[in-house]
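Shown here: the complex without one of its protein chains, the others still in place.
Let's turn to chain A:
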């Protein structure tokens, strides 16, 4: 192996994609992407609008199933198990591979219920006391507990945008996922709320495999250890984040990250 391959090698990848192609009707959105995602790194997907990064992210927990015209080819595995296999329980898959969206979308219910909902439908709590523990643990991990512990019965929608987004992360965490997918989780937040989410991503690293799609290259540089650059449905370059931002191999990557993209 070359030095570069050694640096990139991921032992026992949490998720692996092999030659993944996504079509929306006749239009091909992803043109054969292969990539491994490990537990120890935060992986960032960057690229211009329409490059396929969000589409690809959504293949990782079969969110594209909800789009009628979408068709996925290739293989994606979670712990070696094909997630597109007929035997795969999609609801279970989405608990194991959680997702946080661009716009915070808490349920119009209490803060407590926002967290408790997932564990309840997945039967993760034996009783009220058990659920209390899960709610506190999830909110602590989401960095929100201290701010909301005295008002758990208030509506989740009454929180600030940044708090709502951390509530959504807490909600994803509550069902004990293995992978957390984040689709531009900070694009609706101010810089302070953004910094809090980034700090949270840093704290969650290692416990969950985290994949984040971001338009903000500085954010990719700050939070990730691996960066993948997508362009026109291709995975142009995948590398160690510090290498991608100081010495990208591909001309297209360089032009994009230096602001020369035409």
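Going forward, a residue touches a chain if its C-beta (ideal position, glycine included) is under 8 Å from a C-beta of that chain, and two chains touch if they have at least 3 such contacts; residues count from 1.
In the analysis below, contacts and distances are computed from a predicted model.
Remark: of the listed names "ABC transmembrane type-1 domain-containing protein", "Spore germination protein", "Phosphate-specific transport system accessory protein PhoU" or "DRTGG domain-containing protein", the one matching the undisplayed chain in UniProt is "Phosphate-specific transport system accessory protein PhoU".
The chain omitted from view is touched by exactly one of A:60, A:181, A:217 or A:235, namely A:217.
Taking the complete complex into account, residues 217-218, 221, 245-248, 253-255, 257-262 of chain A touch the chain not shown.
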